[in-house]
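Here's a slice of the assembly, chains where they normally sit.
The first chain written gets the first letter, and so on, giving A and B; residue counts start at 1 in each chain.
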Amino acid sequence: MSLAVGVIGTGVMGAEHARLLRCAISGAHLAAVCDADESRATAAAQGAAVFTDAHALIASDKVQAVVIASPDATHADYALSCLAAGKPVLCEKPIAATAAEGLAIVQAEVALGRQLVTVGFMRRFDPAYNDMRRARIAGSIGDAVLLHNVHRNVSAPDWFTGAMAVTNSLVHEIDISRWLLDAEMITAQVISAPGGDPMLVTMQTETGAIVSTEVYMNAAYGYHVHAQLVGRKGTVEMAAPTRMLTNLAAAQSFTFPANWVPRFTEAYCLQMQAWVDASKIGTTTGASAWDGFVTTSIAEQIVQGMASANPIPLSFPQRPALYA
Amino acid sequence: MSLAVGVIGTGVMGAEHARLLRCAISGAHLAAVCDADESRATAAAQGAAVFTDAHALIASDKVQAVVIASPDATHADYALSCLAAGKPVLCEKPIAATAAEGLAIVQAEVALGRQLVTVGFMRRFDPAYNDMRRARIAGSIGDAVLLHNVHRNVSAPDWFTGAMAVTNSLVHEIDISRWLLDAEMITAQVISAPGGDPMLVTMQTETGAIVSTEVYMNAAYGYHVHAQLVGRKGTVEMAAPTRMLTNLAAAQSFTFPANWVPRFTEAYCLQMQAWVDASKIGTTTGASAWDGFVTTSIAEQIVQGMASANPIPLSFPQRPALYA
């Protein structure tokens, strides 16, 4: 009755997923945890079974469904293992370290004949993004023609490169823009400020809609994600990300979250609940393996072409019927 | 391991509590439902046990904890029954139809020597109110000296009287103001617009803080709850209750919720989770029976004195040590 979930990886995101399964999700429980660092795994397990070998966790009878939150390079291997075991899997983004690996997962699902993979693009469960998408579909703002995204982080490590701003941060906007617009990207172009940060990435969809994204890794003042969707009749956008206003010391203010965890707390929780609910009835939710592959592929093509400011044409294989 | 909860009453609020227990709460499940209308109970039960006698549900071995969401006049009887059975109870506000009945519940808990009752003043779990209270306790705005509350409903039935605006609506501000300020009210005065609606109720606490509350039963434009807490150094207040802004038809706008259910969805869910978590470890959370009694008593004293615009002195019995 209660879904037994195993979590692979107990870093920041894995520990948070484990916490959700223990404390905040209906109809599921944390059955097992895996980490090469056994003491960290034990701490996160809070009494659940502990593994140090991910494949053993995946194979275990105690585990009906799997969350992958281990390093990016391991995602494809573990996801394929889940497919082989026929178990539903919620894989943290990206689906894989390379587009080629992502495509292999797509092909494995196609061979299997059914979807088992959900990629953890949690923004698809954020209430604000959902309000915006519903408004677009309802037609009140007319056909969508432009989407302005802003994605600002407080700071990035020194070793963070421009390519990582694309593969690590921009991927969220690639996914959410495809989802908000229900359309595929066909070109992208990149312009950067001195030092490579911030960058402004302009994409265009097959329907001609323009997607503009500021990616700013060292915005200094706070973690700030904003989106405005512009249609032929009107626009919808996120409201200020706060519940409280303070008047103090000559100013009215509200505080930004420090990073994505507090900003998307509700989205992570809703994603997990939706994934549990779907897994129990044999379906999937959120971003599919195909979505995960396409997003990784677009990021790869942008990184390859971003040395030039000219538009980069984007291309993909045919979408399999499984994802229609 | 999973707490078996029985829900008494399957009207709007009871059905919502049952839904939360089925779909959104960790560590608990809907074990039983009771309603005099058996078909309505069966619909809400979704497979859980169905009762038509509340005392039978309370007594049942299948039920470890009880949610009371039946008509106000029944609250005291069922709450006392839960106390007699030694089962934790989440009772929708008000705790009882009269202060005398509320006091009887307090006395029963005192006789029992431990608290089992939580009164469903869900605003105590609303994130915005919590942010405001935390800010006051942290001291950033200095000592709190004034609280402005606004409580607007779209419309009230024709038979709704001024007294009901106090006993049905204002009670929320009585409770949340006591909680926000951690102080007891000692006077109240009421002034009303023509027809008795809106009314402005001004209370003062033992510490001299002023609590001003607009209660407007027929505000027409939407359900709107707002609070601003004013201190010696600054203020905190709720931000606009929305996640999305729309630009359309010559205006920027956002939509108000239709009533308290969508406005306080998150609060209801957090309240239920906190109550389940507390019940499992033998404690309570939220508003106590004493809080429920005091709020009902203040409302009663206001109703008795509101024909005059002069200040109404408020008095209560001594608070039992159990609620220290």
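Just so it is clear, contacts are C-beta pairs under 8 Å (C-beta built on N, C-alpha and C of every residue); 3 or more make two chains touch, one makes a residue touch a chain.
All of these numbers come straight from a predicted model, not from anything done at the bench.
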Complete complex - number of sequence copies, 2 represented
4
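Quick note on the criterion: only the chains that are shown with their structure count from here on.
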On C-alpha atoms alone, could you tell me the rotation angle mapping chain A onto chain B? Nearest 5 degrees is fine.
180
For the pair chain A and chain B, the C-alpha centroid-to-centroid distance in angstrom is 37
For the chain B and chain A complex, residues of the former touching the latter
2, 22-27, 127-128, 131-132, 135, 140-141, 233-240, 242-249, 254, 266, 273, 277
